[in-house]
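The complex appears here without one of its protein chains, the remainder shown in place.
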């Protein structure tokens, strides 16, 4: 995958389970594209054990440690894992947006197969070119994900409560992951893995609908990508991984990729991407994040208090400007003005 | 400008010279937006001396050290100056693209003034909002540049020969800077300072032309931005700064902002942005960059040789795939595969 | 204190309270010499409030934010605060070891005053020389601490339970800080602030004893330094700061620097420095630290389990090789072999 200055070569390991029921749907799950976000690796280790005991109904491809380069870099004891230490590029903004629109129009399952095989071949061609590493890595992972109906990208986020990014045209299904904070995003493309799957299929679907394609599947049947944010970065918990894996298995069960009957989802909180607000720090100093992540607060409640220095120190509060659910906060108490202090769900809808 | 965790506050210092000839054109020159690219600071120090002796004909605003935050960060003895050490964001991709198109249409000089005052007010409003630091810095600099006909952004690049980014609709004028390597870019917007000036005015010009605006100025008279890459990063030379300043003064002379007669430009090499090729390293190891930057080579010539490790070390050449002028190379000999090895002008035109 | 490349200047702010009772003993408290270890800053903010309401009996000097340079550096959202980002030098290994031994020998309180004034003058001389910044910072702080009977240096440590470094000749007094994990260190010098106070006075005391100095004070009355490790780095809690401050006030009360009656200390666990063991990671991968910090475990108990990658992932346990109390662990789950995994108290004695 990547040769290093020392002469060592880094590889990606994939684990493929052939499904027991032909045509049962295919899932692709990767973790740790951002090197410091490792809980997903523990979840995949868990899934490997589960599928070793009980093979899935559909095909499942598991790719832990998707970015073996990022995970090895260190700055102090921490891992500068969100962006390439050389270029600053966010590893999850380097994916490619394919166009599926101009395939000839056979009936649905054939059309899907055709689009995929065309995509696979385009990826192969592109991978032969002169590419920066970040792009090559992304295209390689996209190649591994070709053919998957469900692409699940396991991330973590700063210090945070678990939450999910779902395409809005199939937000309902996201509840089966058993994570009660759901972000619904439009099917646009900003370079991320989940979008690189959802956006082109949704574009194709809209084109097919416009031309009154005979057997148009419902949008929920389109291949799509989810990003799961499994708590904070730089930490791992095997115990939590069992629960996280259970949620993913529940989702796969609901979609027939895994055998058995899915549990009905509990109520969840839904927020649209445009209502996901970043609060940048107006104060410089040390932030004490007093609000619990994942727990709704009323307008005016204190989210954080910042110890500001100068001739005499003082604590300055940051208050909620509207009812909201704090979802994540800066990884460090030490903060300059204009840094991302918190991110909060606003205009939340219970679903 | 930015308060730091320690309680210290960083400021931007601006130096404004009132022109001696009313209406003589206005220039805005900033340097070191990327903290490690400091030669422009020496150039502005030089211009400050020149203008203290002989005030310019037109107004000139000088902003050295445009990013006092980036310049203070250290990683080893180096300065991680191209991107925000916290977010990875390239400091020169955070500017805002204004829309100048919907102003009512008075005659030209009034239209220009109106567009500028509208822009100034929009910037003020935006600066009151909750912004990440990178964006706030960019908008602050854009505010300082309002009203300038010539926005000159002084950068450096890795290890490199001096070169210029010019909007293609006024590429000819760029030759007066006396830097013989010129990159011509379309008036699109990718977040950079120069583009944030050139693109909206060009868009407005095209709209005016389409509606047969009565006294349409020639495109060369539009406000526009240039980026000058003044050699390598992490180095400064007062002696070179005198030459660099002389080139800028020559440009300003040609446009009437500085008194006297401009020297006719020497021949230069022009390359379109789409022909500016990145060569990513196919080898990992240590690169010996054997080609001189700024000097044209023929197809097949050796650009670099890389010492690759493993059981036995060997030198692997990287050859020019076409006639080209190498312009910059990686700042370090130590390189992994897929890192930017070199950037070269191809399909060069002598002008 | 330090001028930065941007032109900004960083300062240290000191807060001095004149005691109400002459001769009541003097305390010096500083915090955050390692920029990422900020809880002590909150504790000093708390003490400032307390002393503003009720002035102390003895003199108290408070220096929050002792290293305004380190606190402003960023690598991702984290703060590379333990060492100088340019030289790699641990900020708490740059102090100077004075010699107090060759003072002429007046009676005790005069001898102490004389030693201090000689030390103050030596520090002034040294500060006039050409010094690296780390050394200049340390000497400046040492100058501020001259005359203090109790030097309290507030630090934090990775992810950790609160614990104390005390000189072994006055370990008993350390229990008044109300932190139940106590590390007893010999009066040697390895460059740290606490040692720079304890070691020379202890050396002097031994010399005086050898020469049968008439009114030798008990070793517990010597000026000495403590390092308090107030939990994990990169976090701050105002609520915890109240408890931390209460412990420090209790210590100062016991020594007459603050009025009132000290609470008797609870039992604590004492470990000698030589029994404070580092466990380096034998496995590479992601560590799930399963033992609670600060809670004793038996030989054979699992301290951590590491998810190791390769063709197939597996969890590898790290077991306690003897009865111990885990005190701190690596700040990140992501770990290469040979990195510090955990530090544990062994051969613990209840006191």
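So that you can tell them apart, the chains are marked A, B and C in the order they are listed, and the count of residues begins at 1 in each.
Here, a contact is a pair of C-beta atoms (placed from the backbone, for glycine too) under 8 Å apart; a residue touches a chain by one contact, two chains touch by 3 or more.
Computed from a predicted model, the values in this text were never measured in an experiment.
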Given B:8, B:44, B:131 or B:170, the one touching the chain that is not displayed: B:44
Hidden partner chain, touching residue among A:19, A:68 or A:180: A:68
Which of B:262, B:301, B:333 or B:351 contacts the chain that the document leaves out: B:333
Absent-chain interface as seen on chain B, which is shown: 13, 15, 35-36, 38, 41-42, 44-45, 48, 64-65, 71-72, 74-82, 158, 234-238, 286-288, 305, 307, 309-315, 330-334, 336, 339
Chain not shown, touching residues in chain A: 4-11, 13, 65, 68-69, 71-77, 79, 85-86
Residue numbers in chain C that touch the chain omitted from display: 2-7, 69, 75, 82-84, 86-90, 130-134, 136, 278-280, 282-286, 308-310, 334-340
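Assume only the chains that are shown with their structure count from here on.
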Homomeric contact chain A-chain C: same or different residue positions, threshold half: same
Geometric centre: closest chain by C-alpha means: A
Inter-chain centre distance, chain B versus chain C - centres from mean C-alpha coordinates, in Å: 48
Inter-centroid spacing, chain C versus chain A (mean Cα positions, whole Å): 42
Sequence positions of chain C contacting 2 or more other chains: 13, 65, 71-72, 74-77, 79
